[in-house]
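Some chains omitted; the rest stay in position.
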Amino acid sequence: MLHALEILPHQRNQGLGKWMMRRAAFWARENGATHMSVACTQDNPGANALYTSLSMTLVGKYHYRKRSEAPNMTAKQPTALDLPMVDPLPAPIQKYFDICADKLGLIPNVLQAYAFDIDKLNAFTALYNDLMLSDSGLSKLEREMIAVAVSSINKCFYCLTAHGQAVRALSGDPKLGEMMVMNWRAADLDARQTAMLAFAEKMTVESHKIVEADREGLRAVGFSDRDIWDIANVAGFYNMTNRVASATDMRPNDEYHAQSR
Amino acid sequence: MLHALEILPHQRNQGLGKWMMRRAAFWARENGATHMSVACTQDNPGANALYTSLSMTLVGKYHYRKRSEAPNMTAKQPTALDLPMVDPLPAPIQKYFDICADKLGLIPNVLQAYAFDIDKLNAFTALYNDLMLSDSGLSKLEREMIAVAVSSINKCFYCLTAHGQAVRALSGDPKLGEMMVMNWRAADLDARQTAMLAFAEKMTVESHKIVEADREGLRAVGFSDRDIWDIANVAGFYNMTNRVASATDMRPNDEYHAQSR
């Protein structure tokens, strides 16, 4: 796409714009593009005429994000997207956030990121809470270990920061948190946890090769079918959130870095 | 792990069990194992004594799934895990399933799979419905195209079958569904959809390399920041479900294959 085609006043109406467009088109194609688009303000009749003459059709409209235009946007906006939180927040959400601030000393940025749409926030937190906090044959620490081992493969800065802290906090072992971030095989884990993380790793890198023998391997170290469901869903969940966080440049709260060291 | 160590009667109490265990241990190690475990029935004092003599400790208990033992389990169990549906289903869920059966001619196996735990089913369907059915700058077809393109990379049989059908149905173009399953680049898409699928592909294979320029590329073909959020969350969602389906051997309803051809 071409963003900023400006023709200087004394050169306008001489075909230069058309030439520039064509040249840009060729360059674009050389770089592997198969389509070309321009972004143009609607109140620029000249430019729109030019593009029409080049057989281009309107495919969409957008306007640049200007941080000053977005009333709720601040330097602490949790992602690279201009999606300000609902303001004011509904009472239950505000209360939830207050509890977070009180208990954790922070409101996790992921919650602030989803809070531009309360339905999406609720759907996300419901799934998160069920997976990470409800009853399970996996301890909360084990679920966090899966979270970090998966995030290490996907190199997700948000999740490694937030959940690496969780492993440190829940285990009381800062080194364990570091090992999950850096290379889970460096940790001296028992058979159960080794099998659990190896399965989560296989799910992350080549899920289509999982066969019954992989599930049998989990059963053999003592996991029930319900536990296997939980391992699969926790590992799956971070394969979702890692990608959402990276795709939106979601930033973890700075406070995590120094905690539980 | 070692599953079935049996010593024949006339050879018992001669140390053969111990030798077998040691030999198995060496073989296991040669195949990359770092731990060894056995599965043993609790009412076998001899075997348990053997393992204790080998410095093995109890890490867990399990019993083999026997299909006949599981009252709700049938040949049509939707996954390889023995997690039968809640029986009877709560009224709202039963009603929801009835609507599915009525409208779609089937109850999607993914719903049956989650129905062993109503909280999990509700959390899953809430997120699914928000992402795939609620208002968005992306059409429902576009969201299904993302679903299939992502599933093609992850080679998920469940999702390719179910959502490939959805692309065929929503587009009225069976060939488009096939292209999404086989290689989305084979389709002659416009700039908007090309950029959308290229972004979903990058999220799937190397999300950690996404930078602002990738998001700008989406804005330039007309996607708003809210649209980018939706692309990221739909692509993220199928990176979760693909892995959950493969990890549990979730099977699509056979009806999908012939529909909308």
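Should a chain be cited, it is by its letter among A and B, assigned in written order, with residues numbered from 1 in that chain.
To be clear about the criterion, a contact is a pair of C-beta atoms (placed from the backbone, for glycine too) under 8 Å apart; a residue touches a chain by one contact, two chains touch by 3 or more.
This structure is a prediction, so every number in the text was calculated from the model and none was measured.
In this structure file the full complex is assembled from 6 copies of one chain, 2 of which are shown.
One rule holds in what follows: only the chains that are shown with their structure count from here on.
Taking each chain's centre as the average of its CA atoms, subunit A and subunit B sit 20 Å apart. Residue ranges on subunit A touching subunit B, taken from their complex, read 1, 3, 34-37, 39, 59-62, 64-65, 80-83, 116, 119-120, 122-124, 126-127, 130, 134, 154-156, 190-192, 194, 199, 203-204, 207-208, 210, 212, 215, 217, 219-226, 228-229, 231-233, 235-237, 239-244, 246-249.
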